[in-house]
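Note that one protein chain of the assembly has been removed; the remaining protein chains are unaltered in position.
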Amino acid sequence: MNGVMLGLMYALVALGFTLFFGVLDVVQFAHGDVLTAGAFVGLAAYAALLHAGVQAAVPQLIVVVLAATFSMAILGAVLGRVLVLPLKGAPALNTLLATLMGGTALRECIRLFYPGGSQPQRFPALLPTASWSMGRFNLRVDNLLMLLAGVVLVLGLSLLLRRTRLGLAIRAVAQDEETARTMGIDFRRVVLLTFAIGSALAAFAGVMNGLYYNEINFGSGLLLGVIGFSAAVLGGLGSFTGAVLGGFLFAGLQTLGAVVMPFASAYKDVFAFAVVILLMTWKPTGLIGEELGERV
Amino acid sequence: MRPAQAGARAALSAAAIAAVAALLLYGFLAAESEKTVGLVLAGAVVVVAGGLRSKVLPRLVRAAGERAVMSALAIAAVALIGVFHDDPFVLLLMARALLVLVACLGLHVQLADAGVPNFAGAAFFGVGGYTAAVLGHGATPHLLVLLASGAVAAAVGSLLLLPLLRTRGHYAALITIAFGLLFRTFLEVNETLGGPQGLKLGGLRLLGLSFNDDREIHGVEISGYAFYCLAAVALALVAVWLVRSVESSWIGVALDAVRLDETAAACFGISIGRWKIAAFTLGNAIIGVAGGLSAMMVGFIAPNNFTFQESLVLVSILLLGGLGNLAGLAVAALIVIWLPEKLQPIQEYRYLLFSVLVVLVLVLRPAGLIRRIARRPFGSLAA
Partner (left out) sequence: MSEPEALLVCQRLTRHFGGLVALAGLDLQVRRGELLGLIGPNGSGKTTFFNVLTGLFPPTQGEILFAGTSLARATPQATYRAGITRTFQRSRLCLELSIFDNLAIGAHQRLDHGLAFNLLRRRALREQADATATAARDLLEIFDPPLARRLFEPMLGVAMIDRRRVEICRALMSHPRLLLLDEPSAGMTTEETTRLMDDILEVRRRFGDLTIVLIEHEMSVIERVTDRCVVLNYGKKLCEGTFAEVSADAEVRRAYLGLT
């Protein structure tokens, strides 16, 4: 259950990376920090609700999720507009650096300006805490609900991409920007919407993260971002299925690492990253990656 | 112009540059109140901007030549050490800036020369430090320990060579980022290297002298840090000589070719792998030595100092100074290391400040990332 939850979370983050890469050929390194920011916005919304006297868990949950996803959708679009689009023509390294630094700025803002931001913050348990016992397995309702929600999101995104006009536009831009433009697709609008969608997904993952661990930390976005990126790369940047698979693959590696080295479960990250590096050596553009060609 | 005349002119130009630099640096380091610091900063900006605008500064630099400027600046640095001989705080600050400068020089070879991005610079700095910690207590002469710090850092870096050669662009960046995270986690979990507490170091001993001890020479109190500072100046000189010599040689041409156009470079016999390996290894060695000396100076080493954040700071220094611009690199290192120390209010905000500055540089002056040709014609048939 643990691994599946993590895999889903990573997959949600990886989907963001793969969407941004598909649409604009960029890696948005601030994505992990957007996830954290989303969680903190959710937390702030919760605090505001408490203050306003709202005690019931269901409206709390709804408001928290909505606040997180909407605010991050906007932030994502802003980042795309301000940071990524202006650097479109520049060498890829510039965008990488700009988004890395942007993420740092975001992270620092949380640490400095959120009350008590430098300390881990308790995240409320907004989901029912009941659990079913089935022999040796203990199924927690809240985890199940989150799992379901996550799966619905992933399926929803897939449907969006395959069945809606927006999805078609996104895929067209991902395939060939020039042609998409000449077909009348508003390139910038599509890009900004993609950023909004991806960031909203990350915000949801952030809330999930908070609900699951009952705490959030300003710095966790960095690791999650790198993991999400690794997952997306493993599956092949730009591939939807690849991102999902990559997310679960990374979670699997972590679980494997913890099992293989029970004496120090902290080594699981070392193990997972080491395997990622090895896999990338073997398959430089991901396991389901594209051929990197260059016109000579 | 006759050689003697040219020599005198070179010396005077270099002396002028060094004198102005020394004055500004002294003013900055000696300033007590934040207001004074601000004034000195403003003054420095005016002087440097004015010098660049009016072309006086570039002309002086050309007249002096690189060698002379470096020597003059080294003398100025030693003079400053002398002036602050019993102020451990300032000396420590100077030494830290110099060692960060050296580490950034290593990064410079990798990124600005060969185009190999390294987001684990702090990790290699840490490798050097840990090497010094492990070897420093034993019987190995400390000069060798410092060299070993560089060698071990280079060796650890070689683990990443194969993945780095096989990948491009953001994939290669991910490799070094993942490695940086991996390294820090590994250190924290691993008890043999002290775990989260880290290790203690005994301090540098060279030629029988312990650098940690304060000394009294002819009635003058000299802080132990002064000697570390001198060592840092020496290391910086060696590093600058090494990097500039490489850049103004056929090796530099090969690295540039690899960075700018791998396909064309390959078609003219340049081995992409060989030069990327060379640059990455050399860069890590330089970073490692700086890390070793730094650890010995500080007296202890812990995983906390070698986070991804710190690696980003190093890369930020490179970017803020203008990729490829060594003078800019030095100034950026000074600002990044000294400003938060001297202006306490911005200590807390330094990561935020630097990241925003870098983003501004990247978005507003992307041309600043294009390497301007730093190589002077290194033949005597200069046009």
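So that you can tell them apart, the chains are marked A and B in the order they are listed, and the count of residues begins at 1 in each.
Everything that follows uses one rule, which is that a contact is a pair of C-beta atoms (placed from the backbone, for glycine too) under 8 Å apart; a residue touches a chain by one contact, two chains touch by 3 or more.
Since this is a predicted model, take the numbers as computed values, not measurements.
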Sole contact to the chain not displayed, among B:143, B:260 or B:364: B:260
Contact residue for the chain not shown (choose from B:54, B:197, B:245 or B:347): B:245
Those residues of chain B which, in the complete complex, touch the missing chain: 242, 245-246, 249-251, 253-254, 256-257, 260-261, 263-271, 370-373, 375, 377-383
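FYI, only the chains that are shown with their structure count from here on.
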Length of the line joining the C-alpha centres of chain A and chain B, rounded to whole Å: 35
Chain B partner contacts - residues on chain A that touch it in the complex: 27, 82-83, 86-87, 90-94, 96-98, 100-102, 104-105, 108-109, 112, 222-223, 226, 229-230, 233, 264, 266-267, 269-270, 273-274, 276-278, 280-281, 284-285, 292, 294, 296
Parts of chain B lying in touch with chain A, wherever the complex brings them together: 117, 119, 160, 162-163, 166-171, 173-175, 177-179, 181-182, 185-186, 188-189, 263, 308-309, 312, 315-316, 319, 348-349, 351-352, 354-356, 358-359, 362-363, 366, 369
